[in-house]
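After the structure tokens below, expect a handful of questions from me.
Left out: one protein chain. Kept in place: all the others.
Letters A, B and C mark the chains as written, and numbering starts fresh at 1 in each.
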Amino acid sequence: MIIQLKKDLPIKDVDFLTATITGFGYQITPVSTQFGHYLIGIGSRNFDIRKIGHLPGIQDIHMVSDDYKLVSKKWKVKPTKIDLGDDIAIQDGEMAIMAGPCSIESEEQIVNVINHLKQSGISLMRGGVFKPRSSPYAFRGLGLDGLKLWHQLAREAGIKIVTEVMQVSQIAEMYDYVDIFQVGARNTQNFNLLDELGKVDKAVLIKRGISGTIEELLQSAEYVFSGGNEKIILCERGIRTYERASRNTLDLNAIPILKAKSHLPVVVDPSHGIGIREYVPQMALSGVMSGADGIIYETHENPDKAYSDGQQTLNFDQSSLLADQIRKTFALRKTFQLL
Amino acid sequence: MIIQLKKDLPIKDVDFLTATITGFGYQITPVSTQFGHYLIGIGSRNFDIRKIGHLPGIQDIHMVSDDYKLVSKKWKVKPTKIDLGDDIAIQDGEMAIMAGPCSIESEEQIVNVINHLKQSGISLMRGGVFKPRSSPYAFRGLGLDGLKLWHQLAREAGIKIVTEVMQVSQIAEMYDYVDIFQVGARNTQNFNLLDELGKVDKAVLIKRGISGTIEELLQSAEYVFSGGNEKIILCERGIRTYERASRNTLDLNAIPILKAKSHLPVVVDPSHGIGIREYVPQMALSGVMSGADGIIYETHENPDKAYSDGQQTLNFDQSSLLADQIRKTFALRKTFQLL
Amino acid sequence: MIIQLKKDLPIKDVDFLTATITGFGYQITPVSTQFGHYLIGIGSRNFDIRKIGHLPGIQDIHMVSDDYKLVSKKWKVKPTKIDLGDDIAIQDGEMAIMAGPCSIESEEQIVNVINHLKQSGISLMRGGVFKPRSSPYAFRGLGLDGLKLWHQLAREAGIKIVTEVMQVSQIAEMYDYVDIFQVGARNTQNFNLLDELGKVDKAVLIKRGISGTIEELLQSAEYVFSGGNEKIILCERGIRTYERASRNTLDLNAIPILKAKSHLPVVVDPSHGIGIREYVPQMALSGVMSGADGIIYETHENPDKAYSDGQQTLNFDQSSLLADQIRKTFALRKTFQLL
Partner (left out) sequence: MIIQLKKDLPIKDVDFLTATITGFGYQITPVSTQFGHYLIGIGSRNFDIRKIGHLPGIQDIHMVSDDYKLVSKKWKVKPTKIDLGDDIAIQDGEMAIMAGPCSIESEEQIVNVINHLKQSGISLMRGGVFKPRSSPYAFRGLGLDGLKLWHQLAREAGIKIVTEVMQVSQIAEMYDYVDIFQVGARNTQNFNLLDELGKVDKAVLIKRGISGTIEELLQSAEYVFSGGNEKIILCERGIRTYERASRNTLDLNAIPILKAKSHLPVVVDPSHGIGIREYVPQMALSGVMSGADGIIYETHENPDKAYSDGQQTLNFDQSSLLADQIRKTFALRKTFQLL
């Protein structure tokens, strides 16, 4: 049960409501976000809401039977728009393109990518400064200094930054330099990290876990929302299966399912999803047709010299061509009556 | 190693070639299909083909390092066209649409579907008369009588028939009434069935196994080709993974990979691929953008009353709309320079 | 619903019962096996069996809510004993050991294996004469001639034969030379083959599918039972997962689950289950502790020269040692109060 509270409700009224509903056998979690105040009640699924509907301070009550509540479309039918400022947004009905290298490597590299994005009409740049690596001996990214440099160059160019945060202590130090905090596939169930990202007022892009279910992805998003942050983007990036001809198995089934279950925008990462440069465009365009609100892919001036993920990274010519094809495919999709 | 032989080569020349190449340490399998004669040599990968290139009777020699040989693009770069007659074909550069019910149920149902297909410009009808069912107590299809009835009605309407063959003994009795023999996902590695389908001159559509790899699908096709039948279509229909929000996990990564590895046409089955009616169109269109040469989906006049698979079956209005969207999406894809 | 019929019931009484129960909304499938006659009713789960319990000819009625019926422990609590004659049996409370090569290769090989088995006190020999191979160019077994030779030598030695049948047409020709027909992991859902194996009076060992569920394995067994053959053995042989450090993932969880759900004996194949010779013994002994009624493993005089599967095959010394360890482990397990 989600109880939306009226604005500026005095604490004592919230306490009264909490006590009353607890009295009906519910466990109550209060949630305050940038945009509203809620009481989440976990308990009976057959409760007669008329018993509390008349109480003062309640704006609306929704029975949501899913295990996730606040991210469900069952109470918030209108799609969530992630407004990044400067007329840049991620939302249903639009097509966001996010591109950039796997790792931020140098000032020269950043400048080259930014120039490419500007020429291609792309205003969101992805890149890693903290890199999760399975081996402790591999390159782990330029860190905070790299992020600051990147931020300065991106700001001048009007480009927004999407980058991965790996642990709680990085949130505060990264905060001023990031537009979208990315939670990587190995951290989708790092609940402490999700809790803390609920406390900041920046967008959070959550990648599906390496073998995460669709349900688990939504529950991870519920952590961020219930922590206080409604600005959440979901990302399908391929799952682990027995098939080894591709790096991961891009599960585009997840897109219409996530869009139907949740009001949050959903993006597709074809680079990790297939892991083979030559086939990234086809998977990106498939992602558009599956109903995604955005595509996030890897590009580098010279993919074969990239510090990481070169085998799945497009060069700038391929990237420009793909961005154009994404837009044309999205324009066609908009003419269809798809769910 | 694939050795293409000249036409009408006398048996004694074939024997001489076989003996000579065997002498170089190769195990030779002779293959004769509708379209040519080949010797398949399994042995060293570092053989100097100049040692045999001059021998009489050889048209061409190809070193193919894949475990599958004849279905590989490494020797036959030109895509294979499956010509079904009456100007109906399945081939690279075109978009084949195959639609119909999961099970053939009655004369009335067949007539309804055929009328719908005609109105929608679809000339390939799918349907099952022998149904593999996990429970022995479930409906197993109308059998041969149903097929004969269907065939008569389809012929009159100029519609081609795609239907599943479950065992060797059915091939002969079904032969006159089938245009494309379908091998189901539970039979992808029924090697006896594949062997026997190699001996007929009808197209064979092989579905990927329930948890089959891309490599195994190609090896199953190799059985049919090496058995003597080059008319093969590959079909992605979703694989089994841990995810249960969808019936299967449609692996569209497989499309560009199969198209790159093989000269055979590749089609996508979005109905089994996601298993949820509302999302079949998105997955069909994603399949088109992934590079498929055809889409095969389930439609029924009244899906909720279908004998089987109703939950993933489109009604006729949805089907007409989808066929139109498939064509528009394919038309757009053709303007792109994709692999 | 399973209705056990009295012995020698006249056809007209069966017809009367069928009509009566059909009248209550059930779909009836009559089943006649070596050991009894049954009517299987598929329909309401809340039927009051007192409505039919008084009818003449009924020995017993069992409501079985599982999708599989006759193989369920819910109606037949007593474990099924597979009696192969000559005091050789597979059953709960005993430990059957089946060993032998992957492929039957030659008379000399057969003689060597038989001598080894005799010395080790093993009376069941496994081996393949029809080999399912993913490549059409690989060795496919010695076929029927090999089986006849093997049979002659085994009979003289008092050894029983377990070997794979790949297709319907082989059943009749193999019948006289086989003690246990094995259904391979690629044929677990070859329903025609299962149907036909229901018609013979020889034991059938069904391997779990390459990515088959426990439920599907039981339903495949239901095909054989409902076809008329109660002599069924279930076999866990590893499933396909993302892990590649082993050939398959041996799922020993399946053993106690299968034993709890079904009255059929269950055996474990550690050779395919891990696929690495050095670790086959540990997995065999784990299988014993998991509750298996038998172990089936591969042995060969010279594994490195075996035609197939040498990497997972034990030599005779290892095999003798393992057989002894299996017996000691089983003896210890019998002293425990395990389910």
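By our rule, a contact is a pair of C-beta atoms (placed from the backbone, for glycine too) under 8 Å apart; a residue touches a chain by one contact, two chains touch by 3 or more.
Computed from a predicted model, the values in this text were never measured in an experiment.
Engineer: Just name the one of B:K7, B:R50, B:K78 or B:R244 that touches the chain not displayed here.
Structural biologist: The one listed residue touching the chain not shown is B:R244.
Engineer: Just to verify: which one of A:K160, A:R240, A:K261 or A:H300 makes contact with the chain not shown?
Structural biologist: Reading the full complex, the residue touching the unseen chain is A:R240.
Engineer: Could you tell me which of C:I52, C:M95 or C:L252 touches the chain that is not displayed?
Structural biologist: Considering all chains, including the one not shown, the answer is C:L252.
Engineer: Which listed residue (A:S103, A:S123, A:T163 or A:N190) would be found touching the missing chain in the intact complex?
Structural biologist: The one listed residue touching the chain not shown is A:N190.
Engineer: On chain C, where is the contact patch with the chain that was removed from view?
Structural biologist: 211, 213-215, 239, 241-246, 249-257, 260, 273-274, 276, 278-279, 281-283, 285-291, 321, 325, 328-329, 332-333, 335-339
Engineer: What residues on chain B make contact with the chain left out of this view?
Structural biologist: Touching the missing chain: residues 211, 240-242, 244.
Engineer: In the complete complex, which positions of chain A touch the hidden chain?
Structural biologist: 27, 29, 40, 42, 67-69, 132-137, 166-169, 186-187, 189-193, 195, 209-211, 216, 219-220, 222-223, 226-227, 240
Rule of thumb we're sticking to: only the chains that are shown with their structure count from here on.
Engineer: Among all other chains, pick the one whose mean CA position is farthest from the mean CA position of chain B.
Structural biologist: Centroid comparison gives A as the farthest chain from chain B.
Engineer: Using mean CA coordinates as chain centres, what's the gap between chain A and chain B in Å?
Structural biologist: The separation of the two C-alpha centroids amounts to 38 Å.
Engineer: Could you work out how far the Cα centre of chain A sits from that of chain C, in whole Å?
Structural biologist: 49
Engineer: For chain A, what residues touch not just one other chain but two or more?
Structural biologist: In chain A, the residues touching two or more other chains are 211, 241-242, 244.
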